[in-house]
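Below is one structure. I have some questions about it.
For this depiction, one protein chain was excluded, whereas all remaining protein chains were kept in their positions.
Letters A and B name the chains as they come in the text, with residue numbers starting at 1 for each one.
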Amino acid sequence: MSKRVAWLVVGAALIAVFPWGVGSYVDYVACLALTYSLITVSLNWVMGYAGQITLGQGGFFAVGAYVATCAVAHYGWALPAAIVLSAVATGVLGLLLGVPALRLQGHYLALTTLFFSLAVPEVIMALPSLTGGSNGINMPGTATLFGLHLSNLRAAFYVLVVLLVAIILVDRTMLKSKLGRAFMAIRDSETAAASVGIPIAVYKIMAFTASGVVAGLAGGLYAPIAGYLNPATFDLWLSIYFFAALIVGGLGNVYGAVIGGIIVIALPQLFSQVQNVSNILFGGILVVVLLALPGGIADWPRLGTGVRWLRRPR
Amino acid sequence: MQYRNRSFRTGLAVLAAAVGLAWAFPAWSFAATTQGVAGKNVSLGAWAPESGPTTVLFATSEGAAAYFKWVNAHGGIHGYHFNFTMVNDQYNPALTPAAARRLVTVDKVFAIVAGTGTPSSVAVLSYITGVGIPSIAPASGDPSLTQPVRKNIYTVVPSYVNESAFQAQYAVTHLHSKSVAIIYQNDDIGKTGLAGVTKMLALHGMKPATAVPFEPGTLAFIPYVARLKASGAQTVIIWGSIPPFVPILKAAESIGYRPTWITYAFDADPSVVSQVPPAQLANTYFDSWMPLPDDQGMADYRQAIKQYYPQAKIGLLSVQGWCLASVFGSAFADMVARRATPSWSGLEHALNGMKHFSNAYVHDLTFSPTNHQGLPAEFVMKYEHGAIKKVTPYLPLPVVH
Partner (left out) sequence: MLATLVVAGLVAGAIYALVGLGLVIIYRTSQVVNFAQGDVSTLLTFVGFTLMTQWGIPYLAAFALTLVIAFLFGILVERTVIRPVAARSPIVAVGVTLGVALVLNGTSTWRWGTQVQSFPAPTSAAGITVGGMTVSGGSLVILGALALSVVALVTLFGYTRIGLAMRATSEDGNAAELMGINVSAISGLSWGLAAVLGATAGMLVSPAITLTPNQLDLVVIRSFAAVVVGGFTSTLGAVVGGLFIGVVESIVAGYAPADLTNVAMFVIVLVVLVFRPQGLLAAEETRKGLV
């Protein structure tokens, strides 16, 4: 057996038995972590590969969760169809959000996407008859995904793992493809990319759309797992956390994105009984990582050096 | 191939480590007869907003914790001692399910006492009900906690919709107000208040003179009080968390608007009212179900806070926690006084048997299998000559669901 296969088997076995050996507390935290990892991976497509700064994943997550819940709760949709609807809705939103990306760069784009993430909970609260407004809304317990109740955390865990693996495979394929190379060309130098005929606008919008779809999928799955949604969850800080998760885990690295998502969730849980330390700690880690390990945790062999491709010509 | 790539192996190693770490978490359960009771030691817990946007409410959790520490220091309840664990959910309803599961499956508590936070408590409602663990006196008045009645959930804090109806009723029947307005925070708590006020006014054939919502976090209130002034309202009911109260009254003073204000007890805390213009305070009424921190019967509370949780400060927030915890204590005492070993059904039986129960902490508390909203009455208070005074006896809380 080659080393590679051995690793895969060990990994798969560990993951398979994971939810059975730990209690529902760790199961729930793990599901939350996987959801966050999914979203961070989608963020990586836009920020890590295409180089477009965005603070909008929180908004996509919220839309995905709410669209799925409202479809099931108010219109009686089956859960799988509702989740597909979520993905479509957030994909469209991603497309729309990509449009400003064509005209704005760097900090301006960051601010625009930030305002998007701020606007989403406002819209949610402005439609109380549909979304429950600030009272929140429950995902009906009858919703099943192909016969699986996602409120059963073990089932949810497996579904999320499968989805995450699938998205990682998509990521790997995309990276090697023309699409991936185009993204990175755009990230490294837009002018150069344009000069060799890459249609910048198309690819930028594709990056945003794809990231929107995945974040929306994650939201659609999160809703039945958590069972209850409240706009307070989807606040300004959420998008900041996704951003930070990617940076800490490793910008431009899909496994870094996964690690980052896990850390964002796991860290506060480890410290949940110590006052406020988790925020300070997390912020501190973010800063330290950016200063010392610009490639994030996944890039640890390069500790101490600046990552060359992050430098842009001034 | 890319699988030999370092980052892939790193990722896998980290994943394996994480899985191994999680495995090490002491989470498997060996069946105990009743969870949370080991001999004469009882584990209790609650989710608490130790960090996050509303850490002022943490004083309530500390008040509850102080109660149990004090009980332990005074021989326990019939020899039973209590270990009260607070788990931080950051007032974030996405994290409360984790906190709740931690309490139930890892800390294996016997009961949840004084879980703090409305979105938090609502987020775990179905989980807690599904597990069946008693949740006693959550620090929230959200109507959904007792509508419908759940076997294991008992509330002491009056339902917000009834409380706001009480305020409106007081305005109409006692203050003889012809026009009542409401200014409310644009979130679940504020909107519940709006519902209660509107319903009660409708029963008197009235409508709110105006209903002014404001975003949580608003700092500039002049436009909002200008609207209240323009509506000509004689009485204004304020529904929000603690921070907006002072700026609302200050803004009103700056535009020369002095209606009668009605708001909830926590705004009566001395640290809050010391910031309020005296002319406005003179017209402000506070509704409450709690004893005042300086009451004679609260001597134990004062001492316990000073001794165990000085940072919580003597004040109505920690008083709330203390009183809520005491309800559990009274029910528990009742249960074990009959020589029953602690059990969920025993606790529920004791709670449902509480009729017109009054002590220094709660008044006329009544539960039954069909009513788990314990307090039937509140009173109104006001500041006079620099000291807070009750201006009514206990008046019945309307039920306006």
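The definition used in the following text is that a residue touches a chain if its C-beta (ideal position, glycine included) is under 8 Å from a C-beta of that chain, and two chains touch if they have at least 3 such contacts.
None of these values were measured; they are calculated from a predicted model.
In the whole complex the chain that is left out makes contact with A, B. Set against the missing chain, the residues A:Ala6, A:Ala81, A:Ala192 or A:Ile280 yield one that touches it, A:Ile280.
The chain that is not drawn here is touched, among residues B:Arg227, B:His349 or B:Lys382, by B:Arg227. Looking at B:Asp89, B:Asp142, B:Asp188 or B:Asp269, the residue that reaches the missing chain in the full complex is B:Asp269. Mapped onto chain A, the interface with the missing chain covers residues 47, 51, 53, 100, 103-108, 110-112, 114-115, 118-119, 122, 126, 236, 240, 243-244, 247, 251, 275-287, 290-291, 294, 306, 310-312, 314. Not every partner is drawn; the one left out touches chain B at residues 51-53, 55-56, 58-59, 186, 213-215, 217-220, 222-224, 226-227, 229-230, 242-243, 245-247, 250-251, 254-256, 269, 271-272, 274-275, 311-313.
In this text, only the chains that are shown with their structure count from here on.
Residues of chain B touching chain A in their complex: 1-4, 6-12, 14-16, 18-20, 22-23, 25, 27-29, 50-51, 86-95, 97-99, 101-102, 104-106, 119, 122-123, 125-127, 186-188, 190-192. Chain contact summary for the complex, chain A toward chain B: residues 3-4, 7-8, 10-11, 14-15, 18, 21-30, 32, 125, 128, 133-136, 138, 141, 172, 226-228, 230, 232-233, 250, 253, 255-256, 258-259, 262, 266, 268-269, 272-273, 275-276, 278-279, 298-301.
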